[in-house]
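Here we show just some of the chains, and they stay where they sit in the whole.
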Amino acid sequence: MSNPELERSIEAILMVVDEPVTELTLAAVLEQTVDEVVAALENLLGSYEGRGFTLKAINGGWRFYSHPECSTVVEKFVLDGQQNRLTQAALETLAVIAYRQPVSRARVSAIRGVNVEAVMKTLVTRGLVEESGLEPETGAILYKTTSYFLERLGLNSLNDLPALAPYLPDLDRLDEVLESLTD
Amino acid sequence: MDIESQSGDAIATIESSPFNVHLDNFDGPFDLLLQLISRHKMDITEVSLSIVTDEFIAFIRALEASGEGWRLDQATEFLVIAATLLDLKAARLLPSGEIEDEEDLALLEARDILFARLLQYRAFKEIAATFAARIEAADKSFARVVALDPALSALLPEVLIGVGAPRFAAIAERVLTPKTPPVVAVEHLHTSLVSVTEESRRVVEALRKSRTLSFRNLCSDADSTLVIVARFLALLDLYRQGALRFEQVIALGELQISWTGSDEGEVAASDEFDIPVSLLDDEEIAEAVAETPELIEENETEGGENV
């Protein structure tokens, strides 16, 4: 199968799906290696430059999306449920969990300097955060972000989160000290 | 705490610049510390611990006077700030570069840890802003979700629900649970709900008549704690609008409120506190609490004039 044909097949499949399709599934159905599928997806993505749609991978699954710059016209057709806005406190707590997961509520509290019980509950209710086992030493419940969190942020994986380092000034010994704080 | 007297000069310089903290994002002691540092470009260690302490005690006392009593979360938050400030001050008093014994070293480390904690806190705050931007961007793209073509679905084998009845019920339960934070239902209570908007009108009326009133007097006819809380919230809102001033000449003293707004006409009362159906939930209490340090801000200015 030549590359253009592979790309064409991927486009055809993604046109009929109602949920994201992983590279692995595509590779299996099309009898290609995952690398070939990834290369084809990247080619396709590039070829949509300037179009009204684009391809996006969220949590490993690919789908067609309308282009963000066309949101105004698309909104006239798509009446999605009202998305709740997150408060500043919720966003900051979410940031700590995203970078320190799995993490206990006590540790998030320590970093934030405030009690985060109510905010954590909100994040769990909204499906952005979920329980993830217990801390062996303390028995405290650990929390991690969900795939819905990735979807809301438009991220393919947690690796796509911006690096924390640039937000921290370059100080001698800072890393050590930070580690001693979060360990 | 005799170290405080040394910081008197520093406080004078604080007063000379307008102490104008935007509190919409305020959340927690690290926030306050960061704001003190960043807005005044000053060394955190120059803050007079005694003044900060007085302000917090006054604040807590005001709550007590209002009938609210000690609020554990606020008191502990104060302790965190006070302890942090104290540690920072202690660390600062060390002559730099002259580490003589292990105690000095421990203090230096304590200082490092505190600053690291602050920096870490600030880093997450900044990251949170990028989260908000990402969510906004992601909300602008819509996924293609289409039904399978009937021609294609005719090819499909028997549908597999994939879960048993108990799991199916669990899914229904999760999906049917409202996606907002649980709210305490109060319909079954017989207390009538207090409206901040309404109490705000009473507060304005009383202040226009008397010009200056103590918080105690202002609440003398309150028949429930809820009314006192509502009036307190109304005062905060009016303060935000610049319609009144708070004065507290001595720490732990009476909280005096002076009317500085217009003598006539409607004063727009914020209805943000008047939430239909329910009492404030935890998050909203947290937000309301976060706004209260405006009092402190005012006190600091007043205190400065008295020095």
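We just call them A and B in the order they show up, numbering each chain from 1.
Convention: a contact is a pair of C-beta atoms (placed from the backbone, for glycine too) under 8 Å apart; a residue touches a chain by one contact, two chains touch by 3 or more.
Not measured: the values here are computed from a predicted model.
*Asks:* How does the whole complex break down by chain label?
*Replies:* Per chain kind, the total copies in the file amount to A x2, B x1.
We take it that only the chains that are shown with their structure count from here on.
*Asks:* Between chain A and chain B, what's the gap in Å when you average each chain's C-alpha atoms?
*Replies:* Computed value for the inter-centroid distance: 30 Å.
*Asks:* Tell me, which parts of chain B touch chain A in their complex?
*Replies:* Residues in contact with chain A: 24-25, 27-31, 73, 77, 80, 112-113, 116-117, 119-132, 134-135, 137-149, 152, 177, 179-182, 281-283, 285-287.
*Asks:* Which residues of chain A touch chain B in the complex?
*Replies:* Answer in residue numbers: 14-19, 53-54, 56, 63-69, 71, 74, 78, 80, 83-84, 86-92, 94-96, 98-99, 111-115, 117-119, 121-122, 125-127, 151-155, 162, 164, 167-169, 171, 173-174, 177-178, 180-181.
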